[in-house]
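Omission of a single protein chain aside, the complex is shown with its protein chains in their original locations.
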Amino acid sequence: MCTSVILKVGARLIVPLSLVFAVYIYFKGHQTPGGGFVAGLVASVALIVHRMSFGSDSLRRMLPISERYFIAIGLTLALGTGFIAFVLGLPFFTSAHGYLHLPTTIGASYDFEWASVMAFDLGVFMVVTGVVVGMIDVLSKEIQ
Amino acid sequence: MQPEHATWLLMAAIFCPLICGTLSLLIPRPYILPRLLLILCGPIGALLMLSHFTFHSGVGGATAYVEWMPLLHLDIALKPDHLGLFFAYLVSGIGVCIVLYARGYFGKDADSLFRFYPYLMIFMTALIGVALSDNYMLLMMFWEMTSISSFLLIGWDRDIPQSVRNAMQAFIVTGAGGLCMLAGLIFLGVHTGEWTMTGMYHAVENGHVAMNSTPIVVCFILVFLGAATKSAQFPFQFWLPGAMAAPTPVSAYLHSATMVKAGVFITGRFWPILAEHVHMWPTVIIPIGAFTMVYGAYVAIQKTDLKKIFAYTTVSQLGLLMTMYGLAAYKYDGQPNLIWDVTQILNHALYKAPLFILAGAIGHVATRELPDLKGFFYRDKQARIMTIFLLLAGYGLAAGPFTLSFSAKEMFFYQIYHALHETHNPMFWLLVCAGIATGMFNVAIFIRLFTTLMAKPEAKPEEHHHDDHAHGHGHDEHEHETGFYAALLWLPGAFIVSFQYICGIIPYAYDTLFAWLDPSKDFYDGFHGHFPMTWNAHLGLPLYMSLIAIGLGIALGFGKFLRGTFNDPCDHLYPGFYTLTTKYVGPGAFGIVQRGHAGFYVGAVLVAMVGLFLWSIGGDFSQLVWPETAVTESFTQLLPGLLLTFMVCLTAILLPIVMNRASRVLLLGMCGFSVAGVYYLYKAPDLALTQLSIEIVSLILFLLVLSLVPDLTPKTRKAVPARLVIGIAVGLTMFWMTLSSTGVDQPTMPYLNAQGQNLPNLGEYFLRNSHHGVDTMAVPESQTYGGIVTQAIDPNEVHANDLDDAVIHADKEGQKSVLVHHGGGGNNVVNVILVDFRGFDTMGEITVLGLAAMGVWTLLRRRKKSGEYNDPSDFEDSGPEPLKS
Partner (left out) sequence: MNLLIALMVGTLFGASAFLMLDRELKGVCMGVFMLGHGANLAILAVSGSPAGKLPPVLSHGVDIHTFVDPLPQALILTAIVIGFAIQAFLLTMIVITWRRNQTLSLAMLATEEDAH
C-alpha cells in the first residue's frame, strides 16, 4: 500500500500516544469524562490510522487476536460481570466499588477508586474497538 | 435442606443437560461413545440433583429464590413441589432412555448424533425448567424454549419442505398459544400483584384476590389457550400428528411422553388456584378435553402409519388428562375430585414412549405402514422381539387388565362417577359414554395391531424397506449396527414398558415405586382403601365401564367398521389460514400500505408526524405561546452558541443543495463536528468526546463507501415542491416541539430525597446516587435499585448534599427511612448511568453493535464466496402447500 512518508512518521508518533490515551480515559472514565465508549473509539481511531499507514498486515501483526474476537470477549466480559453478582446471590448487574491504595514514588499513596463495573466498561471498550476496526477493515479490503 | 443449597441444586438440575449438550459439541464428530457418555451425564446428573429433594405433598412447598430484576418481578423462583418434581423426574428419567434409543436409532451416523443431542438437551433443560419454575416469567421463558427446541427437532430433515412446513405449523400454533399464555400470565400478575405460583396460592387461600372477577376469567382463558395449543386440544390437535415428521426419538420423547404434557402440567399447576374459584373451569375444560379424547381415538383407529396412529392416541390421551383436571373442580367427600393426576400422566408416558420407540424400531428395519407389516412377527428374531414389546405396550394402550393403565383408567372413570354422583347432572352420562368410546377405540387399535402383526405370513418375496425415513434423509447408507447398539433400538422401550406390568401385577409395587410421587394418593385410599389392582377392583360403575369398553373394543377390532382412511378435517386449518393470509388477505391489505417505494414510506411517516402534532394542538395555532425560557442568557453568553447554530444550520441547509459528493461528505463531517461543539456548550464533555471520535470514524467509513460506489452522473435535480413543503413542515414542527419541551415541568419521580420529598426528575436521582446514595425510593427495602442497601439512617441527620459523610448513622424511621447504599462509586454520573444504573441497556447496546458488525461482515463476505447475490430462490418462503381440494 502506498502511503506518504509524512503519514507514516506521524502515525508512528500518534498511534502509541492515542492508545495510551485511550487506556487513560478508560481508567479515569468512572470519575472524570471518558469511559469505555470513548476509549474504544479513540483506540480504534488509532488502530485505523495505523492500518491506513502501514497496511492491513501490519495491523494483524499488531493485534494479538482478530478484532472479531474482541467483540466476543467483550460481550462475554460484560455479561460476566452481571453473572458474578448473580452468583453471589445479588440481583443481576449489582455493582460494588472501593478504593485501591496504590503506592507512588512521592511517598503518599494514591487512592484509585475501583468499581466492579469497570470490568463491564472494559467489555464495552473491547466491543466498540472490535466493531469499529472490524467494519473499517472489511470495507477497506473491499476497495483492494 | 438449606434454601440456598436448594436454589443451586435446582439450577444445576435444570442446566445440567444444557451444559452437557453444549460440551458435547467440543467432542470431535467420530467419537460416538464419549459423546453418548457425556450426554447421558445430562439427564442422570439432573436426576441426581433432584433426588436431594424430599417431596412436599400438597401445594405451596418451599421455594428457592434468587433475585434477578426485582423491580420488574423477574426473579428466579423455583418450586420443587410434588408436581414439579414429578415432572422433572419424568423428563430426565425418560430422557435417559431416549438418549440411549437415539444411539440405536441413528446408528453410526456420527453427524446426526452430533447435531441431535444438543437439541435434545436444550429441550430437556427447557422442560425441567418449566416443571420447576415458580415465577411466571421464568416459566414463560422455558415454555418458549420448549417450543423452539420442538421446532428445531420437527424440522430435523431441513432439506425436506414438508418437514419444515410441519415444524413451522407446530411452532406457529404453539407459539401463538404461548403468546396468549404470556398475556394471560402478565395480566394475572398485574391484576393480582403476585408473580409466583406460591404467591398466588397464598393470596387465594387468604382471600386476597377477588376470584371470579372478569379479569381472572380472562386470564384463565388466555392461559388455557396456551395450555390447549401445547397439549394439542381440539381444534389445535393437528400440529401433533404433523410433528411426527421428526425422528422417532423426538416423537417418543417430545411429542408423546413429555412436552405435550406441558399444557396438562400448566393446567395441573393452576387448578388449585382456579378450579375451585373460577366457575367456568369445568364448563370450558371438560367439553374440550372430552371431545379431544374421543375424536383423537376415532381418528387414530383409521390411520395406517404406526406413528400417526400413536400420535392420535396421544391426542386422545391428552384430552383425557385435560378432562381429569376439569373434573377436579367438583368435590367428592369434601375433597377436590382429583384422583391420582400424577399417576395418569406417568401411566401415559409408560406405554406411549415404548409404543413410539418400537414403532420407530420397526420402521427402521421394515416399514411403518400397518398393512405392509402383515406377519411381521415371523420375519426374524429381531422382529419377534420388537413385535412382542410393541404388543405389550399396545396392551397398555388398550388399558387391559394387569397393567398400570387399567388402574389409571379406572381412576379416571371413578372421577366421572364421582362427578355424576355429586352433581346429578345428566350431562355426565355423555362423559361416561365418551370414556367408554375412547376405551373401545383403544382396545380396537390394539386388536388390529395384534391381528396384523401376528397374521400368518403370506408367501411374499422378502423385501427390505427402510421406510422409516421414507423422506430419504440418508440413513439407508449407514450400515445397521449389530450387538448391543442394535438392541438399543428396542431395549429402552422394553425397559419402560416393563413398569406397566410390574405395577399392574405385583401388589404394592406401585406404592413403593411411584405412589410417593402422587399427592392425591391418600384421597383414594381414604374411601376405597387401596390401590385398585386388577384383581381386587371394586364392582361398580367404573368397572362396568371398563368391561363394556373392552367388550365393544374387541368387537370393533375384529369388525369391518372404520377401516378406511379418515383424514382429520382440522389438518386443513393451518394451511388454509396460511394460504388465506399470505395469498389473499395479506397481499390485499398490505398492497395498500406496502407500496415498495421508500419515498412513500418516509413521506407517510413524516406527514403523520406533522399531522399528529397538528392534531395534538387541535389545529389551533393560538395555543402556541412563546415560552419564557426561550432565551435567558445575555448576548455574550450566547455568542458561542450562535456561532455553532450558524454552522449547524448552514451545513444542514447546504447538504441537500450541494451535489458534489466529496463536498457533501465534508459538509456532513462539518455538521457532526459542530454538533460536538453544541454538546460541549451543553456541559456534556463525554458526548463531545464521543461525537468527535465517532465523526472521524464515520467520515472514513463514508469515504470508503463512496469510493466503492461509482459516482453517478450528477443529475440536474428538479426542485420538488412537495419535498420542500414536507421538509419545512417537519422542521417547523420539531422546532416548536423542542422549544416548548424545554420549559415544561417534568413529572416527579417515586424516589425520595433525604427530606422525604419526591425528586423532581430522574436525573437528580442519578446525581444523588452516582457515587453513593443518601436517598431512597418509595419502594420496599427489598426492591431498592441501583445499589446494595447497607443501612438505614435517620433522614434528619443527613444532609442531602453531603456526598461523603452519609454512611454512618443507622436508625430506621417507618417506611420512608433513608437508606444509605453504595451507589455506582463514580463521580462521572454519565458513565455511572451507562455502566451501572442502566447497565442492561448498555449491554443491549453493545450487543446491537456486535450484531451490526456481524451483519456488515456477512454481507460483504457472502459475495466473495458465492459470487452473486441475486438469487431470489434463496428467499422463497417455505409455507405450507396451498389447500388441495
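Before moving on, here are some points about what is shown:
Per-chain numbering from 1; labels A and B assigned in written order.
What we mean here is this: a contact is a pair of C-beta atoms (placed from the backbone, for glycine too) under 8 Å apart; a residue touches a chain by one contact, two chains touch by 3 or more.
A quick note: this is a predicted structure, and the numbers were derived from the prediction, not measured.
Contacts of the undrawn chain with the visible chains, over the full complex, involve A, B.
From the options B:Ile554, B:Leu573, B:Leu614 or B:Leu701, the residue with contact to the chain not on display is B:Leu701. Note that of B:Leu539, B:Val625 or B:Val709, the residue touching the chain absent from this view is B:Val709.
Across the interface with the omitted chain, chain B contributes residues 595-599, 602-603, 606, 627, 629-633, 637-638, 641-642, 644-645, 648-649, 652-653, 655-656, 661, 664, 668, 671-672, 675, 678-679, 681-687, 690-691, 694, 697-698, 701-702, 705-706, 708-710, 712, 715, 720, 722-724, 726-728, 730-739, 741-743, 761-764, 766-768, 770-771, 800-801, 803-804, 827-830, 833-834, 838, 841-842, 845, 848-849, 852-853, 855-856, 859-860, 863, 869-870, 872. Residues of chain A that touch the chain left out of view are 31-33, 37, 128, 131-132, 135, 139, 142.
Note that only the chains that are shown with their structure count from here on.
Across the complex, chain B is touched by residues 25, 29-38, 41-42, 44-45, 48, 68, 71, 74-75, 78-79, 82, 86, 89-98, 113-115, 117-118, 120-121, 123-124, 127-128, 130-132, 134-136, 138-140, 142-143 of chain A. Against chain A, in their complex, chain B makes its touches with residues 4, 66-70, 685-686, 689-690, 693-694, 696-697, 700-701, 704-705, 707-708, 787-788, 822, 824-828, 830-832, 834-836, 839-840, 842-843, 846-847, 849-850, 852-854, 856-857, 860-861.
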